[in-house]
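The block underneath contains the structure these notes are about, expressed in structure tokens.
One protein chain omitted, others in place.
The block that comes next holds chain A.
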Amino acid sequence: MTQPFKVAMVGPTAVGKTTLLSAILDQTQTLLNGTPIEVAAAEETERKLATNRKELAKALAAEEFEVAALRSTQQVTNYDVRLRSIDVPSLSVPFAILDFPGGWLDPDARAGSPQAGAQWARCMDHIQQSMMLVVPIDAAVLMETSTGKERAARVVRLGLPEVVEVVRKWARLRNQVPDEPAILVLAPLKCEKYFSDNGRDTGFTGHELATEVRAVYEDVLNAARDQASLRPIRIVYAPIDTYGCVELMEACWEPGPDGDLKLTTRYRFRGAPPKISIRAASTVTQELCQAIVTARRAEEELDRAGTLRRVDALTGRRDQKKGFFGALRYFVSGEASKVAAGIESGTSRLAVIEQRHRQLAAALEALAAHQQDDRVEIW
């Protein structure tokens, strides 16, 4: 079976990855409003997202926003989402997003975790095939430091050493497939406080955050650039407001159970009632779509050019069932629609299927072409 486009996510626990995914899907859906294409999640993923939304709803009702209330996990989580045709559900572009604990890169840590032992091989496989690596960053942990000790603790709390290792590993693997897309997304989350473009003039312009990310994640950026010797890696800086209506109220570094300082944060809602106002979350989808669209155009270009060498290359790729080009050929370039058409062969639905496939392709193009959030920077 042809596998979906793959995305990997690595970051510390409790940074709000489920909330991030929820925001990505919500904002992407907003962009697709008015088209026959929707954003859908697989059942398991939908359940997780629903739990997360319920907790947020409760917090909104209570006007008391506690980060700790949103559950976090220390395990591998798979999110299966897709862009699909509303009335021909079999026509879709699926994405498999793997969220795994960065600590698993350490063999000792894996040895101590039964779950890691069981799933590490699959994780590695997924990372190897991921066209995009998303690094969520807790903006408060990054920004709310003033002493040397706090800055030292920040490195631990951001999971920086692990992130550097994952990025290095992923970039090295991407180096092996120079024709496939490679996108590294640095995504500071809970950024409301550090921008004045989403409801309140906080005194910050966003520049401060970008400067800090560049400085603190310098090793990450270098790891990506150094390893990708055979191909460029697109580095996208996307500071995301997953809520938009909350604002950091207090932050305090205190000794955690492990002895290192831990940041305790409290947020408040900006207005009453609070209104969700997501920023820059759809960047992830838009970047994915753009990569896919670009790759498809390249394939079509090869088709048209038809030189012997290129045909050989193309033939070789088309034999692949797995991986990016397998997914591209199957989900985007028409094979899936042919399968669907085959199922519906001889019916009046055939024309509809072809139209829906064109609409899906158009949606991808539209998402890819949609203006990025002003906050987003390509590094």
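Rule of thumb we're sticking to: a contact is a pair of C-beta atoms (placed from the backbone, for glycine too) under 8 Å apart; a residue touches a chain by one contact, two chains touch by 3 or more; residues count from 1.
In the analysis below, contacts and distances are computed from a predicted model.
K.L.:
With one chain of the assembly withheld, which option in "Intermembrane phospholipid transport system permease protein MlaE", "Dihydroorotase", "Cell division topological specificity factor" or "Dynamin family protein" matches that chain's UniProt protein name?
P.N.:
So the chain that does not appear here would be "Dynamin family protein", according to UniProt.
K.L.:
With respect to the chain omitted from the figure, which of A:Glu44, A:Glu63 or A:Asp374 is a touching residue?
P.N.:
Answering carefully, the residue with contact to the hidden chain is A:Glu63.
K.L.:
Tell me which residue among A:Arg231, A:Arg268 or A:His370 touches the hidden chain in the full complex.
P.N.:
A:Arg268
K.L.:
If the hidden chain were put back, which of A:Leu230, A:Met249 or A:Ile378 would touch it?
P.N.:
The missing chain is touched by A:Met249.
K.L.:
With the full complex in mind, choose from A:Gly103, A:Gly159 or A:Gly199 the residue touching the hidden chain.
P.N.:
Final answer for the missing-chain contact: A:Gly199.
K.L.:
Residues of chain A in contact with the chain that isn't shown?
P.N.:
63-64, 144, 146-148, 199-201, 203, 247-251, 266, 268, 270-273
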